[in-house]
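All protein chains but one are shown in place.
Moving on, here comes chain A:
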Amino acid sequence: MRRSDNPPCRSTHTSDMALTQVSSNKCAGGFQKVFEHDSTELKCKMKFAVYLPPKAESDKCPVMYWLSGLTCTEQNFITKAGSQQAAAEHGIIIVAPDTSPRGCSIEGEDDSWDFGTGAGFYVDATQEPWKTNYRMYSYVTEELPKLINSNFPTDPDRMSVCGHSMGGHGALICALKNPGKYKAVSAFSPICNPMQCPWGQKAFSGYLGSDKSTWEAYDATVLAASYSGPQLDVLIDQGRDDQFLSASQLLPDNLIAACSEKKIPVVFRLQPGYDHSYFFIYSFMNDHIKHHAKYLSA
């Protein structure tokens, strides 16, 4: 199903840009939809969720990209985060892609929950056997935005990025590696310094190889230390009772130190009692949407 005033494919687009609607539910005055398409970057069918606020029926709206964490699909966010109400109020389209290519039949793909399927880590893999499909960085920063902009009533100049855990890491590197591309960035319990934590080391060595210098291009703390570009304003929420915080998977202090050094504005909130779950995300979703709205509506 496509909007009549918004042709899904222009003549220049190839058939692989075609979208198939998987589901559509009215939500908070707008529509929560899921689409499937053939990804050129990932060379597989990919699903993504898109929330269209009521405002999108008549106006172009800014887009916030939500990057989910380990093991998630596009479903976790749209069913648990409770973002639609605030998105409807502020007139923001939220796009939530899957977290990795699926069904590519790569050996070892499904062996562990923190590598392979559901754990793309938002990098462009350079190592075999991953490098053909595991190009999540290019997918979320290039292919997906183009697809969205050509199929939905968006304002291509106003986009922002937000994510949780691995997706928080993804959001931070997207913003830090593309100065000016994202108007705002925020994260829930992000993996701030993957080079220094077990999850990151496992993923990076698998996707990028043993040369740690190539890891630096995907490490938020390293990227922050060398960031130069338009002023950023980063909002980070972190549950204090997050088991992965105490397991040193997230390492927010390292990022804060780098940002303090570099004078990159960050407000980091340690929320007492909260863990790593979507219950935590749900609790502070409104603050994050508001944070994005401030820069997307400006």
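The definition used in the following text is that a residue touches a chain if its C-beta (ideal position, glycine included) is under 8 Å from a C-beta of that chain, and two chains touch if they have at least 3 such contacts; residues count from 1.
As a working rule, contacts and distances are computed from a predicted model.
Peer 1: Could you tell me which of "Fibronectin type III and SPRY domain containing 2", "Cell cycle checkpoint control protein", "Subunit alpha type-1 of proteasome" or "U6 snRNA-associated Sm-like protein LSm2" is the UniProt name of the chain missing from the displayed complex?
Peer 2: Choosing among "Fibronectin type III and SPRY domain containing 2", "Cell cycle checkpoint control protein", "Subunit alpha type-1 of proteasome" or "U6 snRNA-associated Sm-like protein LSm2", the correct UniProt name is "Fibronectin type III and SPRY domain containing 2".
Peer 1: Pick from A:112, A:126, A:201 or A:271: which residue touches the chain that isn't shown?
Peer 2: Of the listed residues, the one touching the omitted chain is A:271.
Peer 1: For chain A, enumerate the residues touching the unshown chain of the complex.
Peer 2: 231, 233, 235, 240, 256, 259-260, 263-272, 290-291, 293-294, 297-298
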